[in-house]
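Quick one: structure below, then a few questions.
The complex appears here minus one protein chain, its other protein chains still in place.
Then we have chain A:
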Amino acid sequence: MRPILLSGHERALTQVKYNADGDIIFSVSKDHVVCAWFSHNGERLGTYHGHQGALWTVDVDPTSTLLATGGADNTMRLWEVKTGKLLKTWDFETSIKRVEFSPDGRQLLGVTEKRSGHLGSIVVYEIDPDPQAEQTSEQSLRIVCDESKATVAGFSYLAQMIIAGHEDGTVSQYDGKTGELLYNAPVHEPDMQITDLQWAPDRTYFITASKDKTAKLVVTESLEVLKSYPTDTPLNSAAITPVKDYVILGGGQAAMDVTTTSARQGKFEARFYHKVFMEEIGRVRGHFGPLNYVAVHPQGTGYCSGGEDGYVRVHHFDKPYFDFLYEVEREQANL
């Protein structure tokens, strides 16, 4: 599986996302530009200009009509995917670390950074899926994280709950309507930041990645840890693959320490683990900086990773990837 190198960004990638059909990849980087690419050949479809600072996050709605971004210029913006038109800008006191649409695309969530005088929070807006419509400036919900700031967050199935990962290694479950804290569970090592939270396709479970060098598979409903994937490097991202029961983990030596170590040392590899057996299956090398985000094609035919080195690498899985089965899985499949 020879990867396609997307070299359109000038600085470190922060997030990459597939749309629901998997034909477009959106990438954001610290160079202030949002890029859209065709996933099958790596051709650039377009860019979205307007942000005044490093971008931290991007998400696309389920119909690939609207695109949300957030960054260090303290704004969260909504774009029309097709035209690149800026539809709405929400201004905040601090930067936006994470945006995510609800499963139906009618709500948008943003995680705001904590800064002196401002607590970290999770804000929710109602979204009109029509690109011509005026979007509201009114928050439908605001959750203030006074214990430990949220670093990542997302909507559960039917947007019933909001799940957030925190700087102190815990995961919180909030009521999706009232914002009430339902449950808080120590999922990772204390004070080891949760760096990523990605959903299984049906959002009944999710995977978290943490600086404590592990990724965990957690049940949405109870926050019970189902599986744990230990590695030997701090993790920045973790994704669940559809079709095959794998998870992909990405990370590497912290960006600030990288210059002092060789690429081999940095462990800049995407690691594949079997989701159920928790065993490492393989690694994909290529980046020469830590992997900041890994995203999986919604149909499970490939994945892409965005690195601190400024490249997006798009991989299409080969046949052996789909053919590989553990003996017990084969037995199960033949039943």
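Following the convention adopted for this analysis, contacts are C-beta pairs under 8 Å (C-beta built on N, C-alpha and C of every residue); 3 or more make two chains touch, one makes a residue touch a chain; residues count from 1.
Here is the rule we go by: contacts and distances are computed from a predicted model.
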Omitted chain (choose from "Ribosome biogenesis regulatory protein", "DNA-directed RNA polymerase RpoA/D/Rpb3-type domain-containing protein", "Eukaryotic translation initiation factor 3 subunit B" or "E2 ubiquitin-conjugating enzyme") - UniProt protein name: "Eukaryotic translation initiation factor 3 subunit B"
Touch with the omitted chain, as defined above, among A:Gly46, A:Pro62 or A:Gly84: A:Pro62
Of A:Tyr157, A:Phe288 or A:Phe324, the one touching the omitted chain in the full complex: A:Tyr157
Sole contact to the chain not displayed, among A:Trp37, A:Tyr205 or A:Phe317: A:Tyr205
Residue among A:Asp91, A:Asp232 or A:Asp323 touching the omitted chain: A:Asp232
Missing-partner contacts on chain A, residue numbers: 20, 62-63, 103-105, 157-158, 199, 201-205, 221, 226, 232, 242, 245, 261, 264-265, 276-277, 298, 326-329, 331-332
